[in-house]
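What follows is part of the complex, with its chains left where they were.
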Amino acid sequence: MAAWLTSLQTDTPQEGFELALKLARKGVGYTQPDAEVRDRLRQEYAEDADSLTMASQVVAIHFQTVAAANNYWK
Amino acid sequence: MAAWLTSLQTDTPQEGFELALKLARKGVGYTQPDAEVRDRLRQEYAEDADSLTMASQVVAIHFQTVAAANNYWK
């Protein structure tokens, strides 16, 4: 696997949030490596309220980790 | 993406709670960028008890992060 995660440090909270998004998606990518399948499934979750909330929750957990890693960008 | 998150610091716990709400919604917004779709889906979750509880849970996780970031506004 190519190097995609070398640090949790980001300059801003927004970059930290976007890293959290990347981590959440990688969690799916490692489980379902086939990009075609993932793209096909997008229609399933991108237009379903609960699916979108579940996705937002995974981002929230990763953001909690990234924020702590950056000492909350104080 | 425009700068929407420059700090986790807020003056009060209530502002912290409202930032947590914003983070939860941004988690959905990044996943489904189409505002029209999100508005259409609102009818789905805004009148469903479990959907509202799930949304409240994402806010709770983000609020935990924001509260720690603000040293609980002590």
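Going in written order, the chains are labelled A and B, and every chain counts its residues from 1.
By definition in this document, contacts are C-beta pairs under 8 Å (C-beta built on N, C-alpha and C of every residue); 3 or more make two chains touch, one makes a residue touch a chain.
Small disclaimer: the values here were computed from a predicted structure and weren't measured.
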Whole-assembly copy number, given 2 chains displayed: 6
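Everything that follows uses one rule, which is that only the chains that are shown with their structure count from here on.
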Distance from subunit B to subunit A - Cα centre to Cα centre, in angstrom: 15
In the complex with subunit A, residue positions of subunit B that touch it: 1, 3-9, 23-28, 30-32, 37-38, 41-42, 44-45, 48, 50-51, 54-55, 57-58, 61-62, 64-65, 68-69
Touch list for subunit A against partner subunit B, complex: 12-14, 17-18, 21, 45-50, 52-57, 59-61, 63-64, 67-68, 72-74
